[in-house]
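Notes follow the structure.
Note that one protein chain of the assembly has been removed; the remaining protein chains are unaltered in position.
Now for subunit A:
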Amino acid sequence: MASTETEAQSATGSGGATGAGESAATAAAGPAGAAPGGPSGDLAGLEAGLDALDAAVADRQPWLRTVATKAFPPLIAVVIVLGLWQLAYHFALKPHYLLPSPVDVGRSLQEKWLEGTLLSFVWTSVSRGALGFLASVAIGTALGLVVAQVKVVRAAIGPILSGLQSLPSVAWVPAAIIWFGLSDATIYAVVLLGAVPSIANGLVSGVDQISPLYLRAGRTLGATGLAGVRHVLLPAALPGYLAGLKQGWAFSWRSLMAAELIVNAPDLGTGLGQLLEQGRELQDMSWVLAAILLILIVGIGIELLIFAPMERHVLRSRGLLMKG
């Protein structure tokens, strides 16, 4: 039962593109009209061809090459720095007690290692840092979520929260000492004040960057209220949130060192910051440099071992990571 017999028919036949504005369809026009809808096998074959042509090809580099391209450049940079340091020592730019050689610093580390105390110093600091960081994550996440979702709260404390990020957390140390004395509480207070704003801000900017499309799609699927937060909002905000966590860890670690340097009491246990302070009191430059090195290594190590793989995994699984 054909549907139309308008006077325009003959004039426009298969050249009907004048009106229809459908460019590609006319090219395929032909006798097919007589037998509409070819066998569905044809369609499946066409689809398979389209899918094969259009789908992204995922190839991963062999791990050996990855190691070669990723690990070598920083290694060479470290060797160059050590070389320059050794040269400076060799030509005695400063007296040796002010500028010890890399070997002296290594020996100082070895000494502590042989005493069996080195790992416990590192562990004291790392466990404090981790505990403080985890507490910051709990508080910062809740705070960030409230700031991101509740307009009044955002207007009230949003600017303060981002402003707090530029306040060096060492500035909190005197206040914390007055409140809590020379205690663990002081150290944790400083760590929290340093890390919570970063984490909360990371989450807020993560939420702000969510494409409105995902929120609409979530609502049409019935993800509202808590289900919406859990299934759409949080996963969609994850890249920004992870960036916030990474920065939060850096701030935790920094704040912890600042606190440990100043909050020095015999019953508190010796962390890396206290080790550094002891080196200064003894005027032992290689001890001081060894402590600085350890602080740096722990900071970089945690970033490389925990945060970098996490971030890579998230970005890669969303197709946001370009190889290059």
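Keep this in mind: a residue touches a chain if its C-beta (ideal position, glycine included) is under 8 Å from a C-beta of that chain, and two chains touch if they have at least 3 such contacts; residues count from 1.
Please note the rule applied: contacts and distances are computed from a predicted model.
Which listed name, "ABC transporter ATP-binding protein", "Electron transfer flavoprotein subunit alpha", "Quinoprotein dehydrogenase-associated SoxYZ-like carrier" or "Peptide/nickel transport system permease protein", is the one UniProt assigns to the chain that has been left out?
"ABC transporter ATP-binding protein"
Decide which residue listed in A:70, A:94, A:280 or A:318 touches the omitted chain of the complex.
A:318
Of the residues A:161, A:238 or A:258, which one touches the chain left out of the display?
Counting the whole complex, the residue in contact with the absent chain is A:238.
Of the residues in subunit A, which ones touch the absent chain?
For subunit A, the residues touching the absent chain are 1-6, 8-9, 12-14, 16, 18-26, 28-30, 32-33, 36-37, 40, 43-44, 46-47, 50-51, 53-56, 58, 213-214, 216-217, 219-223, 227, 231-232, 235-236, 238, 314, 317-320.
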